[in-house]
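The structure follows.
Missing here is one protein chain; the remaining ones are kept as they sit in the complex.
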Amino acid sequence: MIIYLKNIWETYATVFEGMAITFSYLLQRPITVQYPDRMKESVPETLPEKYRGRLMVDTELCTACGLCAKACPIDVIEMKGGRAEGKKGLRLIYFNIYHGKCMYCNLCVEACPAEDGEEDEHHTAIYFKKNFEGSSYTLNGLVEQFIPPDEARRRLKESEEIAAKRAAAAAETTKNSEAKQESDKPKDGGDV
Amino acid sequence: MNFALPLLEKLKQEMTSKTSEIIQADSKMPILKIEAKDIREAVKKLHDDPAFDMKYLNCISGLHLTQTKEDGTLDLLGFEVLYVFSSARDFSTIAVRVDLPEKNPAIDTIDDLYGSANWFEREVYDLLGVNFINSSDLRRIMLPQDWEGHPLRKDYKEQASYNGMPTTRPNEMESIRIE
Amino acid sequence: MITENDLQSRVEITPINGSEIEINMGPHHPSTHGVIRFILFLDGEIVVRAVADVGYLHRSIEKIAENLPYPMFMPYTDRVDYVAAINCNLGYALAVESLAGLEVPERATWLRMIGAELNRINSHLIAVGALAMDVGATTPFVHAIREREYILDLLEILTGTRMNNNYVRFGGVCQDVPEDFFKKTEKFLDHFVLFLGEFNRLLTTNKIFLERLINVGILTGDQALGFSFSGPNLRASGVGHDLRRIDPYCFYSDMEFSVPVGSGVKGTTGDSFDRFIVRIDEMLESVKILRQIMSKIKEGPIQSKIPRKIVLPAGESYHRSEAPRGELGFHIVSDGKSNMPYRIKIRTGSFAAMTSLSELFKGMMVADVVAYFASLDVVAPEVDR
Partner (left out) sequence: MINLIYMFVFSLVYLLLLALTAGILTYVERRIAGRMQSRIGPNRVGIQGILQFIADLIKGVQKEDIIPADAYAFLFKIAPYLVFMGVFLTLVPIPFGAYTLMEDLDVGIYYVLAMASYVVIGLMIGGWASNNKWSLLGGMRSAAQKISYEIPAALGVFIVVIMSGSMNFQKIVAAQGASPVDWFVFRNPFTFIAFNLFFIASLAEGNRVPFDIPEAESELVSGYNTEYSGMRFLFFFLAEWGNLVVIGALVTCMFFGGGSFWYEWKISIPAPGRDPIVFEVLGFLWFLFKTFFFVFVIIWIRWTLPRLRIDQLMDICWKYMVPIGLISSLGIVIWMYFIPENSTIDRIVRLTLTSLGAITVLYFKYRVYKNLKITKATIYANPFV
């Protein structure tokens, strides 16, 4: 009998307490914010410094070494570097990122050796932008080409030409050196 | 890691067949390697003998033993099933390993001793194709019942389509290739 | 075209008795926490027998591991248990580090522990919230999710991402934290203790909630051991098994914390309410640990020098750590030559917890099935991997 009454009392008391708590929330401000149109400040500004948003590449800084593409576990990055006129190292021919596959693991950023030493938005060539809005109506729209296709084709052609030229030059030099060697040989032999 | 070498030696001595050996004795995880026919005896001893009191089955794992030959082809050497048990008293852990042949790998089940053994065994059966004799319920667990092959075998080839559904997806990157 | 027969071929179908109805709970069901399917045979509201069917989220992570170098597998461990990603990272990193003999700087270990403990609170909040949701209390669930949101904000500062953190690296962590992170964490912990008190007054003491959980799904200590339970589920059954104590890793041996053990506060030891209350207590213990870490952490390097190509010595090893859902074991086999693992088997707490379902569901009501399953805190991708 005591248990019987105790059950009733406990039910009422705990329900009362619970209702007091839920009521107290009616007197508090909701913590949710209305994204995106009624925000006081834009969301990327509120994000921490190293937030991993959208994967981007600084095509100027990139040395086309290909370490990021190698570090990626799921082949998100497809890139190629080639020679260019009047530039010492490699230049990007194309650099494509498939955002639909990217899992924001940061491995490519850590692999990137190209640093500009400045403490601005990014200091490596491949970096995460704070922007996280990347929806697209088609799956194909998630593929981002950082070098436009026309430009990429032009660069590819150019690098192929240079490569061909260099190959020719190399062939020339080897031929020359061989010829030189040929011509030198009797001389040397003569000397000996 | 508290993998207990003394317990393993004790188990080795108490086994009736003397073919068992302790491998990796100097590493962090010593393993007792026993023959497939002895598994029930060993596990029964571990489970029931108060000296061991191994009431807790941590894991049953399996793997396909292979060796890559010089020409790149695989030499299939059979299967390994690894049992890890813990004591209910002080949680010291031991590992028991069984090697099975490549053709028709089969081993006695232990799912009457451990409530969880059935699912672990089913997983090994599903992914590696090791048969557990006298198991109460040996069905595939992760893959559909009509799936072909056992994926964790090193010579596994994925079927091209399953019930008319292709198992691969086109790569969106293909469409923008300029080469 | 998939016919009904194809779907049913996943499980063995036994003929139905006259009074039974067969009912499919899942794969798409609000309370299966992911994609898990139970086939319940009901007599009225009572379950006569049940078959659990998993595998709908099987992503063959273990097969993927065999084809990737060790560091590149790290992001995949996030996806084993996405609710407690750093714990999975940590388990994998510890396993590989102990085999390869890599050093970890002190600050990196502290940061790892901060990540792991924040993640543990996060995961337990989901667990208790989802349990509340499954017994019908919507508001406590949202409150728990709200608190989790603060933790995610902290993790965002710590790691750069909210859920699949990929924070731990071999020999360290991927980035250092700004100094104000500790202040923010301190502030959050103060708030969180208050919140937990309120949560208890709103939900834990509620008579209806208690009635729904007390004496539901009782597992004795022996049974729980037999089903390979681990973590909070095992502790709720009265077994003081905590790998942070038994098999200490990181600096857990220096930490002062107690291991909450279920004692049948309201009903029988090992019932669903014990599993619930053990998680609540564990959150408070995590708060204690976090406070200790915060007082001890010092400046220092966060990454030690590691070889470019990690090759483990030949042999096999089973390494385990305490994730929020129990023992997380990595069975790593290396052939000693390649920079990829020969085989990785991941043993998860959820998978072990699932083994008990078919047996425990017998004789329960449909509502109890939901409550018991939620009290186990199973995350479907961790079961299937």
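By letter and in written order, the chains are A, B and C; residue numbering begins at 1 in each of them.
The rule is short, and it goes like this: a contact is a pair of C-beta atoms (placed from the backbone, for glycine too) under 8 Å apart; a residue touches a chain by one contact, two chains touch by 3 or more.
Given the structure is predicted, the values throughout are model-derived calculations rather than measurements.
Q: In the intact complex, which of the depicted chains does the undisplayed chain touch?
A: Visible chains that the missing one touches: A, C.
Q: Among C:Glu62, C:Asp78, C:Asp134 or C:Asp271, exactly one should touch the missing chain; which is it?
A: Of the candidates C:Glu62, C:Asp78, C:Asp134 or C:Asp271, C:Asp134 is in touch with the missing chain.
Q: Tell me where the left-out chain touches chain A, residue by residue.
A: Its contact residues with the unshown chain are 4, 7-8, 15-32, 34.
Q: Can you name the residues of chain C that touch the chain not displayed here?
A: Output for chain C: 21, 23, 29-31, 42, 45, 132-139, 142-143, 146, 191, 194-195, 197-198, 201-203, 206, 208-209, 211-212, 365-368, 370.
In this section, only the chains that are shown with their structure count from here on.
Q: Name the graph shape formed by the protein chains and their touching pairs; answer line, ring, star, complete or other.
A: complete
Q: Quick check: more C-beta contact pairs at A-C or at A-B?
A: Most C-beta pairs in contact, of the two: A-C.
Q: Between chain B and chain C, what's the gap in Å when you average each chain's C-alpha atoms?
A: 23
Q: Just how far, in Å, is the C-alpha centre of chain C from the one of chain A?
A: It comes to 31 Å between the two C-alpha centres.
Q: Between chain A and chain B, what's the gap in Å when you average each chain's C-alpha atoms?
A: From the centre of chain A to the centre of chain B is 39 Å.
Q: Any chance you could list the residues of chain B touching two or more other chains?
A: Nothing qualifies.
Q: In the complex, go through chain A and note every residue touching chain B.
A: Chain A reaches chain B through residues 78, 94, 96, 98, 100, 139-140, 142-143, 145, 149, 152-153, 156.
Q: How about chain C: which of its residues touch chain A in the complex?
A: Those in contact with chain A are residues 68, 71-76, 78, 139, 146, 149, 156-157, 160-161, 164, 166, 169, 174-175, 178, 198, 201-203, 205-208.
Q: Along chain B, where are the residues that touch chain C in the complex?
A: 1-2, 24, 27-29, 31, 55-59, 61-64, 82, 84, 88, 91, 93, 95, 114-116, 118-120, 123, 127, 137, 139-146, 151-152, 163-164
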